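The complex appears here without one of its protein chains, the remainder shown in place.
Chain naming follows the written order as A and B, and within any one chain the residues start at number 1.
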Amino acid sequence: MSMTLVQVVVSGLLLGAVYALFSSGLTLIWGMMNVVNFAHGDFVMLGMYSAVMVWTALGGGPFAAVPIAAMMIATLGVASYFLLVRHIMKGPMLAQILGTFGLALFLRYAAFWTFGANFKTLPDTIVGGSFVLGGIRFEGSRVLAGVMGLAITLLLHLILTRTAIGSRMLAVSEDATAAQLMGIRPQRMQALAWAMAGAATGIAGALIANFFYTSPTVGETLAIVAFVTVSFGGFGSVLGALVAGLIIGVVESVSAYAIGPVYKDVVVYILFVLVLWFRPQGLMGKA
Amino acid sequence: MAGITRRTMAAATALVALGLAGNAAAQAPVKIGVVYPLSGNAASAGNYEKMAIEVGAEIVNDGNADLAKILPIAKGGGLAGLKGAKIQLVIADNQGTPAAGQNQTLRLITEEKVVAVIGAYQSGITLTASAIAERHGIPFVNPESVASNLTERGFKFFFRVTPVAADFAKAYSTFLKEQKAAGRKVDSIAIVHENTEYGNSVSSVIGEVFKTDGLNVTQKISYSANSTDVQPQVLQMKEKNPDVVIFISYTSDAILYTKTMKELNWKPAIMIADDAGFNDPAFVKSMAPLVEGLISRTSFAAGKPGSVAAICDALYKKKTNGDGLDDVSGRGLQGFLVLADAINRAGSTEPEKIRAALAATDLKKEAMVAGYDGVKFDAKGQNILASSIITQMRGGQYVPVWPKANATGEVALPYKGW
Partner (left out) sequence: MKRWLFWGALGVLVLAYPLLTADSAVYQRLGALVLLAAIGASAWNIVGGYAGQVSVGHAIFFGFGAYASVVVYTHFEWPPIAGAPIGMLLSVLVAAVIGVPTLRLSGHYFSMATIAVGELVRVLSSTSDYIGGAQGLGGPAMPRSVFDLSFLSAAPFYYIFLAVLVLLLGLTWWIERGRMGFYLRAIKDSERAARSLGVSAGRYKLYAYMLSGAFASLAGSLYLCMFGFVDPESGFGILISVKMVVMAALGGAGQLFGPLVGALILVPLEELSNSYLGGQGAGLTFVVYGAIIVIIARFLPSGLLSLLDRRKVRRAD
């Protein structure tokens, strides 16, 4: 196996871990309350802008940007829940698409109006340089994003499955009425889910901003990646999103290298449709 | 005595009334429609172009002493040919879709009653917007769209000021052959282009022209615009290690490629960027230190101080708080000045007269903002004197290096990068 192919796979894995991170928020919401957030890409975008603002206003790097972005997008998530999502959940599934699409447009163009149309990038020097390990070249900011992506996704999974509050959240997702009868307040758990999803998404955005360009319309591209990752992994399963993200990252990377960049999307979409056909609930979703 | 006085009074009153009426008529502004992407993916370029055109309107309306020495239209006080009527820009957002572009152009023509339209950046939108202008008999000036079919429709009211892909390809071909003659290796050429209208059309034309001129294109990498990752593509190139790489990309991809090439530590001996993304001020601001020595094709270079280009650049910088004119905004301003000049010569706001004046345009090289040899339209509406300059990134700025007539510096190769 040539060194270049190894490099391609490694870069695919790092990218995939990032896909997993910003998809984990989406799958959490989907699993908990059967809501698909069409504004998800724009949540990531706002996380990226948080990082940019932290740099330009405070001169802070990821250690400042990550917690701030987490808090800001968590707040945005909770606000979206109380002001919008809670109400559209009462309606048909279509209402979700309607409402969250409107939210996406609103957020995207509010960002456009506030920050302008120009692309912003964070300088290379914040998360510095690159290093060579075993013949493979690693870029600092991508490694940070990939490793943190992995860590936070796993953390999210552990919180959901191993802690008391996690099991309360899962109870609400299984049967909200029954959970209520047991003394759990569904709205609180759902709001908490939005907060956690928001935080994960904000962190993802802040990390991506170090090596990807930031602009108001970047959410469009990222949203589709997130949807595919989440459906592939199975709705509700954070671990599924992780595995799916890694697979998609590698498939994309290798197809781009072997066949040609334009076709990498084609390969991913075809793979996606095939998986849905043979295993409709995704890799790790509930049947 | 009384009779003469009364007659004189009547005559005097009539004269005054005529004078006032004449002045009132001259004060009615000349409305020009401006259609550009002010939202959506191309909003950055669209906004810069809008500002460039606004600078143009200010030059005509308020005047500029330095420019007025070279350009009569910069004397100020509006359009002299229309008794000092000022230009009023009516600006519309084409939202990046052909439908919105056409709808807005219709509104500008039928509701705002503009006398001419300038626009629209994306070739597909220019196609639909100019089609409706043609149907209504309103002149449409296009400063920057490069699709070849735009001038193949047999339109009478469509005028394209910019060079097209075939011209760029010829410029590159001549430049590279000169480098070869000077002893540099130009045996393998890779073209990396984004997969939408711009990237595809330019890359295929470059491929054809290079083939006829005996230059060897060894790799053609087509990628989806707005990719999240380009490492595989750069690795592909690192493997094959071509002597020359030509990029045809928009801003976001330009940023991504530059970063990735540094990450993977690879640079070709000659790196060329076909304008667009690599000339965007947003790119230059953030990435310039990483692309020292990058060769670019542009139609604008600030050039020698005291030239039309340099003065306009300074005016524009004031408006944008520091960003200079680039290829797109420079061409936008040039297109506007061509239109303003034509309306001035027509001496009327009648569309047919403006059309005739446009068709008769003959502007000389000295009067150019853009680096053209002049402006003269053929029967299809294409400016046959449009041309390109090749520049090189030096210390955060693009410096013209070719052809010799426009050059302010020597070509420095190989490519340094970071």
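Everything below uses one rule, namely that a residue touches a chain if its C-beta (ideal position, glycine included) is under 8 Å from a C-beta of that chain, and two chains touch if they have at least 3 such contacts.
This one's a predicted model, so the numbers in the text were calculated from it and none came from an experiment.
Asks: Consider the whole complex, including the chain that is not shown, and state which of B:P72, B:G154 or B:P305 touches that chain.
Replies: The one listed residue touching the chain not shown is B:G154.
Asks: Just to verify: which one of A:V147, A:A178 or A:I270 makes contact with the chain not shown?
Replies: A:I270
Asks: Please output the residues of subunit A touching the missing chain, sorted low to high.
Replies: 30, 34, 36, 38, 83-84, 87-88, 90-95, 97-99, 101-110, 112-113, 117, 216, 224, 227-228, 231, 235, 262, 265-266, 269-270, 272-273, 276-277, 280-282
Asks: Since one chain has been left out of the picture, which residues of subunit B touch it in the full complex?
Replies: 38-39, 43, 46-47, 50, 90-93, 95, 97-100, 102-104, 106-107, 110-111, 123-124, 127-128, 131, 134-136, 147, 149, 153-155, 195-197, 199-201, 224
The rule is simple: only the chains that are shown with their structure count from here on.
Asks: Indicate the whole-number Å distance between the mean C-alpha point of subunit A and the mean C-alpha point of subunit B.
Replies: Between these chains, centre-to-centre, one finds 39 Å.
Asks: For a test of understanding, state which residues of subunit A touch subunit B in their complex under the given definition.
Replies: Listed in rising order, the residues are 4, 7-8, 11, 15, 109, 112, 116-121, 123-124, 130, 137, 139, 142, 211-213, 215, 217-218, 221-222, 225, 252-254, 256-257, 260-262, 264-265.
Asks: For a test of understanding, state which residues of subunit B touch subunit A in their complex under the given definition.
Replies: 39-41, 43-44, 46-47, 195, 221-224, 226-233, 235-236, 238-239, 251-252, 255-256, 259, 262-265, 280-283, 286-287, 290
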